[in-house]
Every structure is written in structure tokens, then in C-alpha cells.
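Left out: one protein chain. Kept in place: all the others.
Note that the chains are named A and B in the order they appear, and that numbering of residues resets to 1 at the start of each chain.
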Amino acid sequence: MPISARDNDTVLRITDVDVFHGTFQALWNVSLEVRRGEMLALIGANTAGKTTLLDAISGVLHPARGTIEFEGKDIGGLDPYQIVELGITQVPEGRRVFPDMTVLDNLLVGSYAAGARRKRAESLAIVYDLFPNLSERKKQVAKTLSGGEQQMLAIGRGLMAHPKLMLIDEMSLGLAPIVVDEIFKVLGKIRERGITVLFVEQNVNRTLKEADRAYILETGRVVLHGAAADLRENAKVKKAYFGIDECEAT
Amino acid sequence: MDGKHTIRTPIVASLVIAALAAMPLAGAPESWLLYIFLFLIYLALANMWNLLAGYAGLISLCQPAFIGLAGYTMTVGTWVGIPWWIGLPFGILAAALFALAISGAVFRLSGVYFAIGTLVVPEALRMVFYLWRPVGGKMHGAGAGYMVKGIGDISSGSIYWLALLAAVGSALVVRVILRSRLGLGLAAIHDNERCAASSGVNVFSLKLYTFIVAAAVTGFAGAVYYLYQGYIEPSATFSVKWTMTLLLATVIGGIRTEEGPMIGTVVVVFLYFLLARYAGYSLLIQGIILIFIMLLSPRGLAGLARKIATRPFMMRTGPSFKGRRAL
Partner (left out) sequence: MDIVTPLVIGIMLGGLYGLVALGLSLIFGVMKLINLAHGDLVILSSYIAYALLAYLGIDPVLGLVISIPFMFVLGFVIQRYLLGKGFAISSETPLIIAFGISLVLQNLNQILWTPLSRGLNTSYSAMSFFIGERQFPLSYLLDFMAGIVVTLALRTFLTRTYMGRAITAASQDGRVAQLMGINTNRVYGYAFAIAMGSAAIAGVFLGMTFPFTPTSGISFLTIAFGTVIIGGLGSMVGTFFGGVILGVFQTLGGCLFGPASQMLIVYVLVFLILAIRPRGLFGR
């Protein structure tokens, strides 16, 4: 599929990247673009390599081949903390809040990076505004929160790093649809603040409704990408993910 | 690694063993026999520690317990009329049973907790044997030591050959285990314990068998040592010094390699005698060597030798990454 002509402001550009876990290759020749201010979805089954890609962007893994550029700068070989300083933050799969620390402490740790630390009061205010129930539970120990609250805490923690780009890994896992709706609403507000969001999901239907564009990964390769609306109509997607066969449809 | 080696190694090994066995008969000087005796005992102990820590993932710090229990069983036996050559097998049995007894408790601990748990055991036994007089009489002063009775007429050659038996036996035990189903299971556990468990590998029993076997052979070597020394007392017997020597020998030589303990024991015994006059220096140097080896060649001298030997045949196995590499 041709890359769209309106290639305005590309915030993150991944070009022909291979990523290994030890000797096992998880990503093959992956290319991806994230444009400023958009909601980009990364869709795929469990073993498709989505988390691996996020880890490569965050610096936890390094590409064996290819480049990852953030705002024009090559970040492929940097350490995770350096990438956070540059403005990319990851909300990891499974929430992974620090279980024995309070909500407030979790948020404060999120602003550890030097640049973020200076703005922490401001960031805290924003987070409490977006997530009022976190503000109520400042002193509560994180492991006692519900799944939905933990997810909100994880996102809030990511916001404390004052990011330009937020990577969110499988946030709807194990959460009730109502809670997922709320979180998507918050993501919308985050976008309004100018933060670009790349989120990873397995729930294709919902995802294509919320995202601007999407990439579909299968066993470590990009098999399809484009505007969400286009993908929803795409026959292959329909068959693979919705189980609808053109011949069967009315 | 196989191929030519499968024929060469047993031949070379047999020649070496035969040569070593012949030494007492050939009238080799006592000091030589002593060096080799110590080498053989430490080798047996190191092989077992390598089996536990390197292959079974059990960083056991309670080897002195097995050494001491076997030694004490044999020694106390000689005080109640049981000759040493019957007491010795009983000592081995005692060590093995003890391993079985504590396995229930220590195996519930994983990783570092296992190491701590096993560290405490010899200390506790030291206290026990310090306070407890199984049979009457004492060595000197307030000590709780015992002489080994009825060994006046054993030739040093016999004791030497027992040590040789222990060393060769330990090497055989390691070889047999590694090539058996037990060894396969251990390799699976080393790779990924949870996967192994869910594939039907009975992790607990495999570790238990290995633990018991290692305890038995360790006990054997320990008892032979005390047969040679002629007396046994708690603080040197249940001392962490044994553990230190074993760890050094195994790691310097190359943990998780079959030839590692041999190389390492040579280095350790060599340094020990070279620097016997300078008490602290030998261990100081060994400590420094240990640190360097772990950082530069984690597979020890054996691993280093292997790297050099196979260098022309190395292919690029792929990119290198920041992060953990498996040992």
C-alpha cells in the first residue's frame, strides 16, 4: 500500500528494522511511521511482535538492522532512560505499576527524568485533572487498586514524564468495556494536548474505531497498514479478524 | 567435541589413572603423594560441586556438612569397634541420608534463599558436634575432636588409592549422569525450569537425586580425607573453607564444564603449595583470579581453552545485544 502523500510531520520513523530476542528473530523488516498528533494503532495476535516493537522503540531492545528515528534523531542504540529523556514514554503491558508504592509515589517516579522533574507539579495537576479518582487515592498503595484504576495510574505515570509520544501496550486487557471506554476518552484528551499516541491492541474492531491509522503485524512482519477507515473496509482484514467472507456477506 | 575425542579420551584417561595408581608402588616421594592425594580429594569434591551448582542449578554451600557427617560417622564407628572400612560406607550413607532429610526444607527455597539455607547447615552442625560427645573421651582441651582408631597399619598407599577411587568415581558419576535421562532433565531445567516442569520433568526428584548422589560422593571423599588425617574436629571440618576451595576450583576451572573442576583443582592445589609459606597470599591471589575469570571468561579456564581451540571454526552467530546472555 502506498504511503500517503500528506506526509506532514513524522514524529517517529522506523525503517527496515530486524529485532532479535537472543538468537530468535522476532521482527522482520518492519517499517512504520508515526505522525505528530495522531492515534496510531498497532494490531496483531499475541506472538505478532507488537511488544517487541515497543521495546525496540523504548530502547529495551536494540534493532539488529535498520533505523529508528525520533524527530529526525537516530535513537536505535540508546539506553531506555535516554529515550525517556527525549520524550518517548511506554505504558507497559499488564500495567506494571510499582505494587508496594503509593499512587503518588508511582506518579513521582514517572517524572524521574531530569526534564520531567522540573515540570512535575504541572504534570501532576494535569494527571489529577484527567484522572480524578487518582487524586482521591494519592496515598493508597498501588497493588490495592482495581485493574482499571491501575491502568489509569500507569497511563498517568507515563504522562508524568512529559512525553511527546506515548506508547501504550494492551491497555484493554482484562478490563470491562465501560472502563475501556473511559480510558479511550482520556486518550482523546491526551491527544488534544498535542501528545502523539501509539497504542497496541488485540481488539481490532474497537481499535479501528478509535485510531486514525493502523499497522497490522503478523509473526513479526507488517502485513497491512493505512487509514483506519480504509482498513475497516479492507477484505483481508474483514476475513482475518472479523471472520467475514465476501461471499458470505449479504 | 565428539568424533575423534570419543576414542582418544578414555585411552588418555586410563593411561593417566594407571600412572597415578602406580606412583606409590614406584616409590614416589611422600610429598608428591601428598600433593596428588589432596588434588584427588579436592577433585572429587569439585566435580560434585560442579554437578550441583553448574548442572543442577543448586548453589550448595553445605558441602562441609556431608564431608563432616561422613567423617564423623566413620570415626565414631572406630570407637565402638566398627573398623574403618565398614564405617566408611556407613559414612557415605549418613551423608546421603542427611541430604535426603534436609532436601524437603531446602528445596522449597529457590536461588539465593537456597544458598543462604545451605550456608547455615554446616554452621549448625559445627555447633552440634562441638557440644555433643557421641562417645566418651575427648581429644585435648575442651575440643570435641576424635582420633580415628585402628588405622595404624594402613599403608599410605591404600589411602592414596582410595582417594584415586573417589576422584575417578566422581568423574564417572558426572559423566554417567550427564549422558543419562537425568542429565537431559537437568539440562532442560537449566534452560527454563518452568517449561521443563510443564513438559513433565519432575524437577524436584531430579534435583533430589543429584543432591543425594553428590552428597554421597562428597561424603566418601571427605571420609577418606579424615582417614588420612587421623583425627577429626568440628571447627575445621564443618568450615566454610571447604566451600571456598571447592568454589574456587570449580569456577576458575570452568563451571558447567566436565574438565573445569580438574583444571581448577590443579590451579588451586598448585597455588596452595606454592604459597604455603605466605599464608594469606595464596587465597588473596585466588580471589583476584576468581574475579578476573568471572568477568573475562565466565566459563573459566576450560572455556578459555575451548575458545582458543575452536576459534578458526567460529561463525558469526548473529548480532550482539545489550542485556542478558545465558551462561
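One rule holds for everything that comes next: a residue touches a chain if its C-beta (ideal position, glycine included) is under 8 Å from a C-beta of that chain, and two chains touch if they have at least 3 such contacts.
What you see is a predicted model, and the numbers here were worked out from it, not measured in a lab.
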Touch with the omitted chain, as defined above, among B:24, B:77, B:91 or B:117: B:117
Touching residue (missing chain; options A:28, A:112, A:128 or A:184): A:112
Touching the absent chain when the full complex is considered, from B:20, B:36, B:173 or B:247: B:247
Residue among A:90, A:150 or A:172 touching the omitted chain: A:90
Contacts of chain B with the absent chain, listed as residue ranges: 53, 59, 105, 108-109, 111-113, 115-117, 119-120, 123-124, 127-128, 130-131, 240, 244, 247-248, 251, 255, 279-281, 283-284, 286-288, 290-291, 294-295, 298, 322-327
Contact set of chain A toward the excluded chain (per top definition): 58-60, 79-81, 84-85, 89-90, 92, 96, 98-101, 105, 108-110, 112-113, 116-117, 157, 161
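Criterion: only the chains that are shown with their structure count from here on.
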Approximate Å spacing (C-alpha centroids) for the pair chain A, chain B: 52
